[in-house]
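Report on the following structure.
Only one protein chain is missing from this complex, and each of the others stays in its spot.
This part shows subunit A:
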Amino acid sequence: MCVERVVLCVPARASVRLGCARRDVRMWEGCCAPIMPESDFQEELVIRPLHSGDIYASFQFRTLWETDFMKGNKVSHYRLFPKSLGQVISKFSVRELHISFTQGYWRTMQWGQPFLPAPPGAELWVWFQDTVTDVDGTWKELTNVLSGIFCASLNFIDSTNTVQPSASFKPLGIGNVTDHRFLRYATLPREIVCTENLTPWKKLLPCGSKAGLAVLMKSEKLFHSSFHSEAVHIRPVCGDVECKSVSWELRQTLDVVFDLHTSGQGKREWSLFKMFARTLTDACPLASSSKIYIDITDNPEGEHFELSPATPLLSQAVVLGDRRTFSVYDLTDPSTFGTMRTFNVQIKWKNTEGDMLRPLLHAERYVAGYGLQTGEIHTLMYNQHPYRSFPVLLLDSVPWYLRLYVHTLTVTSKGKDNKPSYIHYQPSKDRIRPHLLEMLVQLPPNSVTEVTVQFERALLKWTEYTPDPNHGFYVGSSVVSSLVPSIVAMDTNNTRDRPLFSSFFPTKEESSYFIRVYTEPLLVNLPTPDFSMPYNVICLTCTVVAVGYGSLYNLLTRNFQIEEPNPGLAKRIANVIRRMRGVPLL
């Protein structure tokens, strides 16, 4: 079994606490004192209709727990926070853990920016606490334990695909220490995502997949999509408004993009039932808030699409640098479900007009060159802001069997050389560690910046090839982290209560927001030997030896004897009679 079930331990005094049914922390001081740290669970679903007719649904489940795993605290009672992850955090002294499993590639030009970006395959990055002495050993054990929890082959993460970024992937939680010695980052671009990864992910939720928004997660629909990404993010956050205490946050997110033609049968009409083959019946009873947000910013007067059932609740939030308007359905309110006790949202398009998306930052990557000897990696970064330039941090991790020639590294924008203000390069060691290249580049407005580097392919040992070597070898996605100028002022008060989808990346300044863009992974063919060659050589040699040498040996050593032919029956009888008569035989 991949995940242990959460054991609900009910201490003796819990009945007193349950008498006060409110979950708001501030009410406790008058009502009854909590005897164990309070945990809070929120769930939300954001549905954003995309211009191309596809639809983007993003589930976010957040468990907030007022405890502190740091400073060696021992925790024994788990209620909403899953015990398997809590034990992983305590045992391996983890400060932050981010793991994601993705199938498909996010198409920024057609779909805009996702709320939580993820590269194809599996990605894991962890910040350890500064009490850890052997970070590499702890990292190896952590990947093995996570491979058991999530039923994924994360045990293939080792020193050949782990890097230690020097400037990217700063911690997303609170804290002051940012020594990059405690950071490890690895991707497995070949990792497959299927129901066996979704099953343990669903079991980490407090209500499982039995109540609340998680009933919509049926694998036959979720995997029949253009993009599917599930992730778990654990980090310490501010526990109160003044940020004097620490709470630990577990965020489980699932992003899925349903295609108009494969899931929608070509009709521009979406509903919860059409997307997930289920409707909602109730909210998770353990959740303090359970909401559905539908993005209606492009439809202020209802001229492009129609939403039913109608709702009076509207909410505005600043997310990804833009002020978006949402229709809100509150599932904790029983009137949402109506008399039929089910809830199904329907979005019907009236016409197909709409503005084209122009994402401000977009990145692409491809391999150029011909032959199986050399090649070139090209990374293109597009800045589509008309007059502002912004800095971009590019992280490239290339496996050791592609030998990069760093002296051929060029960075050009608008045809001219663009010198990066910071470069960190760590060369690879064969079979020990990969290349790491980090650069801080300033992208000029309305331009394309191209980063090229040439490489040479290495010949692997014959045992190092996978069972299907002609498929090719994957090179992980590049990560482009950037502070992009925002259209409206961002909210810098990170402790205020905000919808989950707008509170993931902390904002420090009002005029820009932080995003991360992943490029495509590359598929590179390495020179592959013919694995049937030894067998063929043995057969051929043995045949030649047997036919050639064997014939010669026979000719030289065979001796011939004369043998009488076998006489017929009549002659044999005649011989017998002749012997009896004593006459010479025939």
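Note that a contact is a pair of C-beta atoms (placed from the backbone, for glycine too) under 8 Å apart; a residue touches a chain by one contact, two chains touch by 3 or more; residues count from 1.
Keep in mind that, in the parts below, contacts and distances are computed from a predicted model.
Q: From the list "High-affinity nitrate transporter", "Acetolactate synthase", "AP complex subunit beta" or "GPI-anchor transamidase", give the UniProt name belonging to the chain omitted from this structure.
A: Hidden chain identified via UniProt as "GPI-anchor transamidase".
Q: Considering the whole complex, which of A:112, A:391, A:444 or A:472 touches the chain not shown?
A: A:391
Q: Which one touches the absent chain: A:133, A:176, A:265 or A:335?
A: A:176
Q: Which of these touches the unseen chain: A:352, A:421, A:511 or A:551?
A: Checking each option in A:352, A:421, A:511 or A:551, the one touching the absent chain turns out to be A:421.
Q: Quick one: which of A:244, A:496 or A:558 touches the chain that's been left out?
A: A:244
Q: For the chain that got dropped from the picture, name the residues of subunit A it touches.
A: 1-2, 9, 11-12, 35-37, 67-68, 71, 73-77, 103, 140-141, 144-145, 147-149, 151-153, 155-156, 166-167, 170-176, 178, 192-196, 199-200, 218-220, 222-224, 238, 242-246, 391, 393, 421-422, 440, 466-468, 481-483, 494, 505-506, 508, 514, 531
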